[in-house]
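Other chains dropped; remaining ones untouched in position.
Every chain is named by a letter (A, B and C) in the order it is written, and numbering of its residues begins at 1.
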Amino acid sequence: MSMDNAPRETPERRAYYDRLEPQDLSALWTKFSTLVTKQPKSRATAHLWRYAAVRDLLMEAGELITAKEAERRVLILENPGLPGDGRVTSSLYAGLQLVLPGEIAPAHRHTQTALRFVMEGEGAHTAVDGEKTVMKPGDFVITPNWAWHDHGNDSDRPMIWMDGLDIPLVNFLDASFAEGYGADEYPRARPAGDNLARFGQGMLPIGWEAGDTRNSPVFSYPYERSRETLETLRGTGEWDACHGIKMRYVNPANGDWAMPTMGACLQLLPRGFETAAYRSTDATVFTATEGRGRSTIGETVLEWGPRDIFVAPSWAPVRHEADEDAVLFSFSDRPVQEKLGLWREDRGNA
Amino acid sequence: MSMDNAPRETPERRAYYDRLEPQDLSALWTKFSTLVTKQPKSRATAHLWRYAAVRDLLMEAGELITAKEAERRVLILENPGLPGDGRVTSSLYAGLQLVLPGEIAPAHRHTQTALRFVMEGEGAHTAVDGEKTVMKPGDFVITPNWAWHDHGNDSDRPMIWMDGLDIPLVNFLDASFAEGYGADEYPRARPAGDNLARFGQGMLPIGWEAGDTRNSPVFSYPYERSRETLETLRGTGEWDACHGIKMRYVNPANGDWAMPTMGACLQLLPRGFETAAYRSTDATVFTATEGRGRSTIGETVLEWGPRDIFVAPSWAPVRHEADEDAVLFSFSDRPVQEKLGLWREDRGNA
Amino acid sequence: MSMDNAPRETPERRAYYDRLEPQDLSALWTKFSTLVTKQPKSRATAHLWRYAAVRDLLMEAGELITAKEAERRVLILENPGLPGDGRVTSSLYAGLQLVLPGEIAPAHRHTQTALRFVMEGEGAHTAVDGEKTVMKPGDFVITPNWAWHDHGNDSDRPMIWMDGLDIPLVNFLDASFAEGYGADEYPRARPAGDNLARFGQGMLPIGWEAGDTRNSPVFSYPYERSRETLETLRGTGEWDACHGIKMRYVNPANGDWAMPTMGACLQLLPRGFETAAYRSTDATVFTATEGRGRSTIGETVLEWGPRDIFVAPSWAPVRHEADEDAVLFSFSDRPVQEKLGLWREDRGNA
């Protein structure tokens, strides 16, 4: 049957196929089962990057190039199944960025949306459209599509965060625009912390209307608050069999994901908790902010500790076990798939 | 400046880069300007397929393979800039499908959404979830994500239509699912034409609620009605400088595009009308249903007549001239880009 | 129990209550069961107006006053349970309007939204923001909130239509604004029929965006098309036990009701069809465009023929029987109740 196998090739057919190519044509039936697969067949693989190892290389980069010369001093995490493309999953990019004390990553903007998840250090800042936010470990910060942003480190320690961007997606859609601001810093506008007060405390300014980007007007979600939320909910006893206690960061203007192209979550796996097998079509990048454990992704077992980063491909069954109370941050392209009616999950019997 | 050029390579840096690859890492600053471009830099090119030429090859295929053996007997239009991938634009697929008299293309379903635009023949049908629609030239038919569909030709003439699918997009998102029904025809449910009456006449059934796919419940938009609409509007004299009289097919359940992943339009270019240069980030496939003219896409001039198919890449300026009253059908991934906040257009000074 | 009965009154309590009123206060517990009832307790009653009788009085009005002097020459149908308020249901207004040959009802606009349903005559017009629509029996026409509108009768016969407005609702919300245009006709803009072609044929103009009023951009729904739709669907055999074949007029820009404050439907009751008892919280005005039958509303049996108008109060069970193929037009405030989360229905065991 043709959904499984291409029709038999004959000499006549072969000759015919050879005549198609110069005409910029090809025969669907020769590739139907690879173009339209019965289940997702991702080239991406399950993989883990040990934080300590990447950190060493990143610190070495700190001596090779300045943040300013690099525009952004980042090591990209490349999925072993998708080499050379700057992709951690098919549609997303992840990297670790280092900003040394006194350094600046100059102001620019682009249609790619970025998330930052702070791994190490405290006191560096990201500024979005001129409003600074000071970053601490576990903070989740976004720089929306086409917003001016710059980074700086006023502290005396290196600052390292994970970057997640929709670079492969935006390139796939041929929709990349970017420009430099022409100065290190975009002019400072509102005081630090304004965005969280203005948009993130259960209220919105009367008469305020959301802009075009569909990104959250809150651009910094402090870990302190998010972590406390998980702890409170732990007490209710309702732990999801597949996820433990898992929350998604939301855009308070519409209840949707904080970004239209990437969905980010924080989840608590209590000590000893073992999740039921779960799979979904959104390949997902995880990092542990606390705790140790292991994740079985398809046939691959990945042992993780704090700050290690690992990735699960689309539709691969995932099981987590926590040896200690563990907190996982994760992100994926689930909002994209949901908006397009393509997202699926399989909770097994959970 | 690093947004334009990668930082200078030194022997130390080169050595460092070489040590990254085995760790599944790479340095962002070496590829920043290619990952985040100042403007879309599509590999796709402007190109035209002459209908007569493709038709000849397609009829020849009619002798090489049956519709049933092929599952679908289609010649894929492959963008010369994206060879081998089954892509007409970065995210979309287009092909010409032939169903010969008496033939059947068996029932299957998949998460890829398809549109059909009838080029030639009359009397063949597409059935969606068991409801048949008889197809005529210029009819626009959709088979939504995960809907069972089959085709058959009860007439005595070959039937040829253009297929547009979101295959590259669904594969990029690793979200392909498909299954065969196991029989030629999905059981017949409602009578032919029911969907247009039920959903497409300015009314909706009381209490009816839209399903999950976000696709239009109307799956057949007759050319007769669409063409008459354009003619009526021609009389008002308000022709858009960039588009002439251009309408998009809509989902009556929400006013959105008829499909969540592909946007389709029909436009009238009155004889002698010349559009102002226009570009947008959604690469677009056009076909002329009537008339003759030419389109200048970037530096490329494409002369077209009835049923010829041509494609304009993302952000390439497009100008159309009609030598006769001309009607263009077109489709693109604009709904995707709009939902993600990525779509842009540039109307020049129009 | 206090949800059913007020607490017992004592002399002390009575004395206390008497002291409240001068302070603009009152005791909730004395009126709780009337303010918060266990089920809707409408003062409105089921009632029928015989068309012939109202028509005679309306023609008489044609001799007493001109359309221009009257601003609108209308007899209001006042619910017997809500006398003097110009209300056919608690929230809605209905009337019959007469425009004689050669007459004009001058241009004005107001925040009240109006629907017209044509009872008799052919050739008069309504113009909305300068676009005329010629009216025939059974046509459903809307004049949205704050749209300029005028009427005229260029034919040689009297024209009579039913008006439905949200006047009581707008007054209840203290949100009435109105102004006269200062001339009989608002300047003519687009040609007649433009709105249906532009917005009502399964397509929308590329780049067009809906305005603020939330009303449909289509303002005339021809009976010919709506009636044919019902007839087509009759053939499918799926008749709703409570409604027969019932369709709601929709706003093609969002799939919502054609107006935000009033919902209008057209339904076919095949000869001999008897609906199951049904009730909902939206009191409803019905008129028969074709056929004869009867409706049992609570304990009241109403026999109706063509053009008779009757009303069913909130939550009263309604059963229809058709002696001939019958078509009922109806309208209610269901969109309001849905938007506020208040609408309920009870389909009995159907």
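Note that a residue touches a chain if its C-beta (ideal position, glycine included) is under 8 Å from a C-beta of that chain, and two chains touch if they have at least 3 such contacts.
Just so it is clear, the model here is predicted, and its values are computed rather than measured.
Chemist: Number of identical chains in the whole complex, 3 of which are shown?
Modeler: 4
Operating definition for what follows: only the chains that are shown with their structure count from here on.
Chemist: Report the topology of the inter-chain touch graph, choosing from line, ring, star, complete and other.
Modeler: Topology of touching chains reads as a line.
Chemist: State, to the nearest whole Å, the distance from the C-alpha centre of subunit B to the C-alpha centre of subunit C.
Modeler: 42
Chemist: Let me have the rounded angstrom distance from the C-alpha centre of subunit A over to the C-alpha centre of subunit C, please.
Modeler: The separation of the two C-alpha centroids amounts to 51 Å.
Chemist: Rounded to a whole Å, what is the gap between the Cα centroids of subunit A and subunit B?
Modeler: Chain centroid spacing, subunit A to subunit B, equals 29 Å.
Chemist: What parts of subunit B, by residue number, touch at least two of the other chains?
Modeler: Residues: none.
Chemist: Hey, which residues of subunit C end up touching subunit B in the complex?
Modeler: For subunit C paired with subunit B, touching residues are 190-191, 193-194, 197-198, 200-207, 210, 218, 221, 225-226, 228-229, 232-233, 235-236, 240, 243, 246-255, 265-267.
Chemist: Note which residues of subunit B are touching subunit A in the complex, please.
Modeler: Result: residues 1-3, 7, 12-13, 16, 19-21, 23-29, 31-32, 35-42, 44, 47, 49, 53-54, 57, 60-61, 64-65, 69-80, 83-84, 86, 89-91, 93, 95, 108, 110-112, 145, 167, 169-180, 212-215, 260-261, 281, 283, 313-315, 333, 336-337, 339-344 of subunit B touch subunit A.
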